[in-house]
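One structure below.
Removed from the display is one protein chain of the complex; every other protein chain stays in position.
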Amino acid sequence: MRASVRSGKSPPGVTGRRGLAFGLYATAALMAVMAAVITPLSAYSLNLLMQAATYAIAVLGLTIVLGYTGQINLAQAAFFGIGAYGVALGTTAFGLSFLGALAIGVVLAAGAGAVLGLTSLRLGGHYLAMVTISFQTILTLVLTNWVAFTRGPDGVPNIRRPALLAESGPYLGLCIAALFAVAWFVWWLKTTKLGRAMQAVRDNELAANVIGVDAYATKVAAFTLSAVLGGFGGALFAGGFTYVSPDQFSFAESVVFLTMVLLGGAAAPAGAVLGTGLLILLPEWLRFLKVIYLAVYGGAVILIMIFMPDGIWGYAMTRWRRLRPARPIDPGIIAPLALTRETARADNSVILSVHGLSKHFGGLKAVDAVDLTIHRNTVHALIGPNGSGKTTLLNVLNGIVRPTAGSIALDGVDITRLPPHRRARHGLGRSFQNIRLFGAMSVLDNVIVAAERPRPLPALPRLRARAGRGDGGLECHALGALDFVGIAARAGAQVGSLSYGHQRLVEIARALAGSPKLLFLDEPGAGLNHVEKDELVRLLTRLKGHGLTILIIDHDMAMVERVADHITVLNFGKRIADGTPAEVLRHTDVIAAYLGEERPALSRSYGAS
Amino acid sequence: MGFNLQLLFTGIGVGSIYALVALGFALIYRATNVVNFAQGDFAMLGAFAMVVLAIDLELPYWLSILITLALMVGFGALFNLAVYYPLRNRSFLPVIISTIGASILLENGVLAAYGPRPQSLDSIFAVPGFSVGDVFFDSQYIVILVVAVVMVVVQYLFFERTLTGKKMQATSQDKEMASLLGIPVIWMIMLTFMYSAMLGGLAGILVAPVLFVTVGMGSSIALKAFAASIIGGFGDVTGAIVGGLALGVIETFGAAYVSVPYKDAFAFLVLFGFLLVRPQGIFGERISEKA
Partner (left out) sequence: MGHRGNAKGPVIIKSGLFMLAAAVGLAAFAAQAADPIKVGMVAPLTGPGAESGRFQTQGAKLAADEVNKAGGVLGRPLELVIEDDQTTNPGVVLAFSKLAGNAEFVAFLGPIRSTQIHAMAPDALRVGKPVLIGGTDPVLTHMGNPWFFRFRPHDVYSARVIADYGAKTLGKKKWAIVHSTDAFGTNGMKNLVESLKGMGIEPVLVQGYPNNSQDFTPVALAVKQSGADVMGTYMTFEPDQGIFAKQLRQLGVTLTWVGSPTTVTTTALKLAGPALYGSYAVVDFNKDSSGAAKAFAAKYEAAYKSAPDIFASWSYDAVHVLARAIGEAKSLEPEKLRQAILAVKGYAGAEGTYNFDHNGDRLHGYNIVKNNNGTVVFDKHIDFDD
């Protein structure tokens, strides 16, 4: 259906809908705040709601760092405590205004988060968990023992609220307004470039790096944002309860925050709010159980992890999505993909120059002093028996693995020491042997993440940074890439619902969206049937026609013979042959490497090994 | 001189406690890639079981130990089935949270069942220790150290010299491959949990006379034991012992010479340092991802 011509603006219907949703949200927020101020609530309810609101803000921080970016943070209570003590000491000992103290508390929390993130986000998983636990423990000790500054274990009483909000009702109104604002911010973050980068890092950090996302910087940003929200929540909490003591901000509280976000569902802000509300109300409802209720709570955590891994909200959303499948995107007329301007330079110059590249793993020489020269606008194949070092070589070229020796120059630029995301900026693209798509994002979003990275060629038009349905440049470009490989129709689908062959096409589209000069395809034919392979060959030919240079690894000799202009053969990490297909495939060393003995020329019927 | 020697001995004693618990951590991590936040509570359960058997029911001490160990083996199987097995295919995060939930459940369950009062347990030896000059050697600490070393040797021999041990190693290094080779992966993991629980229970039995039996006794050790195993090299058995002992000594000397209130910080500062400079720990190996 290509009836409508795509304009640069979004159709009025979509903007109108979005505006309406925002309006409703703002109205709801206003009503909640009014209710808090006007309704005569009991002290119990006020306290409960204040705790819930301020905790929810901190938990929303975990949504960002854990739900969006997939990094664990077991120090949220420490950031909460920094914000709380900022307000506590600021308003009592230093005589600052509430707002001033709050700002300082949040800034300090952000600083701590940034420092912690910068130093430890190169590690992942359990190591990061331990670092955050360490920080948390040390902070609690400092709060308790640095008596001269923090007032020690006695805590800080008589924290002052802002003059207009001295009553609990209005103050609760402030907390609720803050919560609505923060929740909206966290929701909005998901739709931004940074938000997409975070999700890419969560789903597949390696692939994210390779397509140009600076995963490290993204993780630090997420961690810092998480600390900011933790500090903000803590600051409001201190004003609410007007008393803080160090024993409140312990590792146990960090665990509580984490449990809240996992219970509710880490992937969406609604989950954070839901989880917080439940875990604050649940102990209240379970009070009748008296002594055993904490045991019941612990058991409930286990059950939820087992039966509702995406949390309650995630579970509900999955059910909802099954009932209401997403409407397919009507692509309209898709502008042809502006790949590169290389077609102008059909001069066969060298685009990639590799000298003496080696990668040793201890005693194992996976890549042994390999020289490789790739000419512009060709399809260059890299073949060799299993274990010959092809993928390792590719990983070194991409920057995923550091070479032991040797140099790599891309279009004259020495990229030997550059990290993967910088190489993408210089024009390197890649698809992987094992599919590395961003599983929780849609097909279109997968491609948009690559499309919105810094472009390698200044000559290409700058794309507008904002994405969203019908907002021109970025989405057009992404759809163009999808259309090029032939699956634009599935743009709105979740990647998990695609067939293997189609997922592979999406990977290629994603690589193309970054406007690469040189595209690495690692076993693109694996798992494809004859028909799909034919289409792949056609695709490769078209790419070459558009000025792209391709380095392809594959085992299907027939296919390689059809597409390759030039073949390099590896065996045991060494280059044993390099030349045209005709030369290489009759080379005795090559035959010996594959078959282990001398044999006449390989016939065309040689299939995948 | 006596001063430092005393600190050294006590440091090693405390360190052996960490080492014993760290061994259990290392085992489960190697087999399942999961950090078990309830490992310390295994020790707590073992200690409470001893209290019930040896004190309340007045069974002979040695019999109580055997029954406790047997019970802990059974508990390990139960723990695996209830907490790890349903989540075995998920990423590490749900499992971590699940073990945290298990920790809360165990601690509060025991609290509800037994009450909050701390209990004491007699040590195996009637003699509390002996003095050499200015230095006092607590016999229970000596026992703990000896048992820790013995367990490391036993564990090493088991993993390197027996077929079952090698199968378990294979499982921990590559579950899919092991399964393809016909190794019953599920059963191997079950064995791991059972053995690890028994180790934990043993730690509890040995530690109870020194630290007394409280519901929270496990968690305070567990975190530091975890740090110790990272310092030593995560998943490495020798690393668990070395890391544990090192941590105990660092902590004790730090307390004596720098600050007692900040004692707990030393463990984590050292850990922090290691994670920045050498995250694989003293004996660990770097694991890189396959592209």
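Read from first to last, the chains carry the letters A and B; within each, the first residue is number 1.
By definition in this document, a contact is a pair of C-beta atoms (placed from the backbone, for glycine too) under 8 Å apart; a residue touches a chain by one contact, two chains touch by 3 or more.
Note that the structure is predicted; figures quoted are calculated from it, not measured.
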Contact residue for the chain not shown (choose from A:Thr242, A:Thr392, A:Ser431 or A:Asn571): A:Thr242
Given B:Pro60, B:Gly115 or B:Gly273, the one touching the chain that is not displayed: B:Gly115
Identified contact with the non-displayed chain, of A:Gly152, A:Pro419, A:Gly486 or A:Gly547: A:Gly152
Hidden partner interface residues of chain A, rising order: 42-48, 51, 141, 144-145, 147, 152-155, 157, 241-245, 247-248, 283-284, 287, 290-291, 293-294
Missing-chain contacts mapped onto chain B: 3, 6-7, 10, 13-14, 17, 108, 111, 115-118, 120, 128-129, 131, 136, 138, 210-212, 214, 216-217, 220-221, 252, 255-256, 260-261, 263-264
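As a working rule, only the chains that are shown with their structure count from here on.
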Computed distance of Cα centres, chain B from chain A, in Å: 35
Touch list for chain B against partner chain A, complex: 29, 35, 82-83, 86-87, 90, 92-98, 100-109, 111-112, 223, 226-227, 230, 234, 259, 261-262, 264-265, 268-269, 271-272, 275-276, 279, 288-289, 291
Complex interface listing, chain A residues touching chain B: 66, 72, 119-120, 123, 125-127, 129-131, 133-135, 137-138, 141, 144-145, 206, 251, 255, 258-259, 262, 291-292, 294-295, 297-302, 305-306, 309, 391, 394-395, 398, 400-401, 432-433
